[in-house]
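Take a look at the structure set out below.
With one protein chain withheld, the remaining protein chains of the complex are depicted in position.
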């Protein structure tokens, strides 16, 4: 038992609620494609593939999906310490295009965001509220950056949060693991893709989002 | 050079801006006093002492200070996985009292919050805006929880963020270090108390907040 | 048909959804009690009485209720043009006490707010989200001030909004009527208490909030 567990951290599970939504954070070419400075890590590549599988199931079950990318016009960005974010993630550039493996604009709600969290000053929360979502499965990249921020906000807004660890990716493994540990202790159930697929397969049929 | 640095993470500094504010996160007895289940870690104790020093300088320089604690009435909490948060951090309990080493209700703005971040659905951002703050020094506990969340939000709102690592505390060292590393790569300058004290000492005189 | 109706304003109704919550805005003595500079209008008095009736039904049906008051410590207020707000609505003063006709701290969630809207930087939205509310009945005072602001935010967050006009009060009738007209054209169904009571009476039984 570690020092956190002794103090009660991680001492409860969340579980799925009645209505699930999916948040897909920053699966845009700038992060998923190795041609770009910040792109192309193995954990992220794995996460894109697994998220594609999750999304196929979620769309078939008519669960609401909100997918986002980060993009700037110039001057509208916060004080990033990552120069390629500011120079590369520009409206109209290839780096802000969603990865085709997860993109489905006919079904998903697609948002542009300017801060780490998919919820920070975006329409994500209102969309989930309108769709009566109480549980959000968070996927995307990177675990130690925008995914972590999105998990905190989903939790803060009062949603149940589920993170399939093989659907979130990062540049390196240690921060990926450390952030999931932080999150598991406090805010979210950290599971794997299969748990999510099984749960979705067991949902009662619904008509439409 | 690690994998993040190769991709450009941490490739810029933020620096202090024109007007500094201080955010003090959750230095309440439930976290700072060893009598309570979540209280009493060495890193946190160090951070309280150092923050007290920082606050003395900040108040003397008439910088705005926002201090917060987490407290619930019951049913108004998000889905915490930490049972002692829900059972212990109740309005009126000793665990929600600010640590006397940092408390100064005659000067500071004191807020109650219900989510990890001092900014999430609180008056902190409006208070800093009204005081024309552009730079926020984040202190408090815990680094891997509410401090991390507060740093992300300060950054997201467009503020410059400075984190003196010896003014933020945690239960264990590894998550403390790992979170500061995540943050240093993306959102904030991670410095120490002395850097902040020197900067404040060099500020021009001002009258009032 | 007025100029707004010709353009399509008011061309749809909202209706009650699946799960109702009640928002009670600023029924605090500073506004409801004639001893205070901003207190004691006939429309507000009527609204307090009607809201008490609504709340009795809502609590019996186990619907979540969020009640708020406005209060300041000094320096934490926005730039109000109403000096008695700043001088009178101070923490600890009688003017920030909820009107006893609507107060029920054992059941309701009670929030302090610093801006007009009950939702602006408060825990109201997270509480309603956690309780899976999709429809908010807005009551309180004043129609042309904090009620109007709260209606806009409830709508903006994606909730269905219902306003019983006899449960919201104001200093004078013309702004009360004009604001309800603005709102009816855009954001909310404007009904009366009886419609709400009938709807609540027809709800299926539930266990607990």
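To keep things simple, chains are lettered A, B and C as they appear, and every chain counts its residues starting from 1.
The criterion applied here is as follows: contacts are C-beta pairs under 8 Å (C-beta built on N, C-alpha and C of every residue); 3 or more make two chains touch, one makes a residue touch a chain.
Keep in mind that this is a model prediction, so the values were computed, not measured.
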### Message
Tell me which of B:48, B:127, B:141 or B:190 is the one touching the absent chain.
### Response
B:127
### Query
Which one, C:21, C:64 or C:145, makes contact with the chain that was left out?
C:145
### Task
Could you tell me which of C:21, C:116, C:140 or C:164 touches the chain that is not displayed?
C:116
### Query
When the complex is taken as a whole, what residues of subunit A touch the one chain not shown?
73, 75-76, 78-79, 109-110, 112, 114-115, 121-123, 125-127, 130, 209
### Query
For subunit C, which residues lie in contact with the unshown chain of the complex?
2-4, 7-14, 37-38, 41, 78-85, 115-117, 120-121, 144-145, 148-149, 152-153, 155-161, 171-172, 174-175, 178-179, 181-182, 184-188
### Task
Spell out, residue by residue, where the missing chain touches subunit B.
18-19, 125-130, 132, 134, 156-159
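Everything below uses one rule, namely that only the chains that are shown with their structure count from here on.
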### Query
Same or different for subunit A and subunit C, when you check if over half of the residue numbers at their contact belong to both copies?
same
#### Entry: Chain centre separation (subunit A, subunit B; CA means) in Å
26
### Query
subunit A to subunit C: how many Å between their CA centres?
34
### Task
Can you tell me which residues of subunit C touch two or more of the remaining chains?
125-127, 130
